[in-house]
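Some notes on the structure that comes next.
Here we show just some of the chains, and they stay where they sit in the whole.
Note that the chains are named A and B in the order they appear, and that numbering of residues resets to 1 at the start of each chain.
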Amino acid sequence: MKPLAGIVAPIPTCFDEAQDLALDRLAENLARWNRTGLSGFAVLGSSGEFVYLSQDEKKSVLEKAREAIPASKLMLAGTGCESTRKTVALTRWAGGMGADYAMVVTPSYYKRSMTSQALSKHFLTVAEASTIPIVLYNVPVFTGLNMPLAVVSELATHPNIAGIKDSHGDIEQLQDIYLSTPDDFAVLTGAGHLLLAALFAGARGGILGVANVAFDLCLGVVAAFERGDHVAARRLQARLIPVSRAVTSGFGIAGMKALLDRIGFYGGPVRAPQTPVSDEARERLECIYAASCPEALPAR
Amino acid sequence: MKPLAGIVAPIPTCFDEAQDLALDRLAENLARWNRTGLSGFAVLGSSGEFVYLSQDEKKSVLEKAREAIPASKLMLAGTGCESTRKTVALTRWAGGMGADYAMVVTPSYYKRSMTSQALSKHFLTVAEASTIPIVLYNVPVFTGLNMPLAVVSELATHPNIAGIKDSHGDIEQLQDIYLSTPDDFAVLTGAGHLLLAALFAGARGGILGVANVAFDLCLGVVAAFERGDHVAARRLQARLIPVSRAVTSGFGIAGMKALLDRIGFYGGPVRAPQTPVSDEARERLECIYAASCPEALPAR
């Protein structure tokens, strides 16, 4: 089993102008990312607009990604749905088609009913049914629900639950998860603007939206941290922060796609109700990116 | 067009023990509710566990409900999905199959991207495409997103947007919506424990989970309010509050279904990851219900 560590890119799903799937663009993007030091890819994460895809579309995306991702890199498949039954079905399918891990977001619509007991049972049911290991996915900024520490600690002991992507952005919580789970449970952050703080607090790496556009910078932070060069790590992290915010809280997925377009990948449109970024926003994005990753920006 | 007013029941979706659709049970339930003074039904609202159903299941439920709801009563179809394209498709389908209104929940996963502009455009696109009028559905307790007043005011002037179900539970907001929308825009509350306060603040009625089990009490509040008998209205509202809370914040949909089972309807199981209520919770529910609606509780 390939280890869950380093920097994983939660790749966007490519759409054409009619907002239909553009699978070839996805494959082309992956061909380029494959040449980086990224550990692998999370397909159909939040950056992948998974909530806008039908089950058939999800399968098409996963299949295309499977073809395009080499065996040397991780493939995580986002398989979480609101219902347990649908999550089980898609997770089993993803296991069958060759994903390395299934990344399962917390169900969240009925927040008050998603008690610790309900969440535990959901994830245990999925983990038992799955033929591949599960990565828990906690992302309160989107779900409006934060997985209780006790649930994570309990689930972390299950042999088929391999780790967590915690996108909360609360280092206290990440530290608590690290301290209350077994050593072989992989804690990964989803917050690029806190990558270094997360590494210090015990994370093994990150699944970071910003890694789609600033992979070298993310990898640089990890490398500097690992060789104990904290001065360099902090300097790189300081450069990573504005780009990370720009493609998450700042301009969202539309911003990330605009930046991909600018740096030679295929970004393309987002699906409605998401809206495209304005021309002014494109300029600001480019400006932020240029300041942090000057070497990665092609000349106009 | 039947007016959007009075008490509408957002009916639960019936499942069998395998958590598969139990459409005949749905029809039987409707046959009983048809004999009450309810104005009509919202099918596939939050109480209908719509987030757990596939598109095919949604259509089956709507078709069965259409057969079972008489022309004299309202049928609202819950057609909101995360993507605009899927919402448009289901809304158009619901118009074609004879629903009176489409109730469209706010898309909400990418909360930060759901700007006023994005929400406006989403609802306008759906309203333009729909052959039946739209009812906006704002339910922050589930979506984690509250529709800005300015968006509601703007949308309220569209000829194909007929009203709003506001489940926020904030009377200030409901008052603001009432005061800033045209007279023919129907403001309906989704908060049974605040039904009377909402009527005082300008609501025409409610789409209330509690109306599934305490329809006579809900109707009694409206009737007392309409005849100007505020003493009676407050007394009835005081009885309604504990039942309303029990089937929403207290015990959720599983609690509402347990109570339906107890009073002669079909409640049945909820879909996972929701969990069934405990025996102790059933007893407390019955106790609360008996205190508020003694006449409606069949002898054991």
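The rule is short, and it goes like this: a residue touches a chain if its C-beta (ideal position, glycine included) is under 8 Å from a C-beta of that chain, and two chains touch if they have at least 3 such contacts.
Every value quoted in this text rests on a predicted model; they were computed, and no experiment measured them.
This structure file shows 2 copies of a single chain, while the whole complex it describes contains 4 copies.
Keep in mind that, in the parts below, only the chains that are shown with their structure count from here on.
Centroid to centroid, with C-alpha atoms defining each point, chain A and chain B lie 35 Å apart. For chain B in complex with chain A, the touching residues are 19, 46, 51-52, 54-55, 82-86, 107, 109-115, 117-119, 121-122, 125, 141-144, 249, 252-254, 271-275.
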